[in-house]
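Omission of a single protein chain aside, the complex is shown with its protein chains in their original locations.
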């Protein structure tokens, strides 16, 4: 594996899952693999789970880790040629990226959607510039349109807890006070579509995701109907994708909050969320604290997904 | 040992001191003990000595270290159930703490008194929430009411330099321009009361500490009388503990500054302070630079106290 930005980079998904469970059984089994190899994690946006779990994963493999915090976009890089750089951008990405790649073996990049322009976000400019101009393998630690380390952890968790070969997985929009990117729902859809699960997406009208990510998933506007017979409920808020409302909060409809009444419509479904979660907006206290809540095992699997990805890249260096 | 928040967690103090001196004699003797173990240090308040000495101690034991800076309380965690989280708190501690504990084996927490409400501070809410909701051993890296890694280092230092079996140790209040917590004097008193030293506390009226920490110590309002025959002078400022003045600066009386004249009243006492220290308020240049000043060896022993605590916890994992 060269770069890791989406589900297809993993190759055979079943084999990747086997590697993940192998690592989970003994996470220090490959602690010599990363000896004298360095992961550089570059954060254009803040991070808690991703930072800690990815660093832990790299250390499990015996890697060295360097962290670079680029203060909320304060480090402005010039991206165009021919510009007289007499303004507020002190460095050109054509120097910055190759230099950073000098000092490491693998680069992790986090860079969120900016919501200024849908096309810019969906072109994944920053992530692709790292892929193009660094000479190193690049791992997405959440980009404008995807969060593949999260989705891989989600898949590992479903595989661990599923009671049937082909579970029904429902991704449900839920209300949130602020505008959030589509990266997590896009990515979750992409990964679910790579399995043979029954996959349903439910959300209010206006919250349609990019068709490229929705794929063959069933879209159901009636949340309760969607929940019927579900084995896993994956709750998540996202802002509007459609061109005219891109990045906007169209609704804070609290009737979409996942609660015990709705969970009773399911096949005793597990509850999942990528965290952080706004309680009593996305989900009630009762549901997230119930025995069927997988939010902590799901977060714990972030270490496993990151370690599987790093191991595969290290093996191909 | 499970958690480390106060002197009693150490068990037999003489044995713990023997372990400390054993470590000091060869601090890399146990460099394999922490292999594939991770310390996560979480700072709700800034730190210099504690951060560096605890990280060094962990590395001496072969541990991996991850540092999480929670910007001066900027990361607001919801703590109540039933709240609709539509405000400025993006995460509930019931998720945040278990998630952080996923990625490590031991958690260090620093969280100062807030001075909003004495009861909240003395209930040690944040520290206790980590103990309650993380599944990991928790080390206090200074809490609202105690600074046990400092006090343990202080005790190690006194044991190294004492000339009699039962030295007279005097903790003296001294002036400071700003309001400081009671954590260091509380904790020092707690540790001194766990020894058979002669222990005296001296301070102006109004600066009485929590009786639970003062214990059987002699309280002497006349600083000069307290200094007579002392073997160790431990200077420290603290703000008022009494309910009506809690957290306030009642006095900046410079007649309480430790100077050469007062040191002459002692039994050629050593001078101690936990640092950072305001010179010529807490202590004069002459005293802190004198041959009897132990402030640097005392700071150096922070590495030893932290390493002893980490070693004991690692051995019981």
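Letters A and B mark the chains as written, and numbering starts fresh at 1 in each.
The rule we apply is simple: a contact is a pair of C-beta atoms (placed from the backbone, for glycine too) under 8 Å apart; a residue touches a chain by one contact, two chains touch by 3 or more.
Here the structure is a predicted model, which means the values were calculated and not measured.
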Options B:24, B:56 or B:162, residue touching the unrepresented chain: B:56
Touching residue (missing chain; options A:104, A:156 or A:233): A:104
Subunit A, residues in touch with the chain not shown (by the definition above): 36, 38, 40, 64, 66, 68, 78, 81-87, 90-92, 94-96, 98-100, 102-104
Touching residues (missing chain, whole complex) on subunit B: 28, 31, 48-49, 52-53, 55-56, 59-60, 177, 252, 275-281, 285, 288-289, 295-296, 299-300, 302-303
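Just so we're on the same page, only the chains that are shown with their structure count from here on.
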Centroid spacing, where centroids are CA-atom means, of subunit A and subunit B in whole angstrom: 40
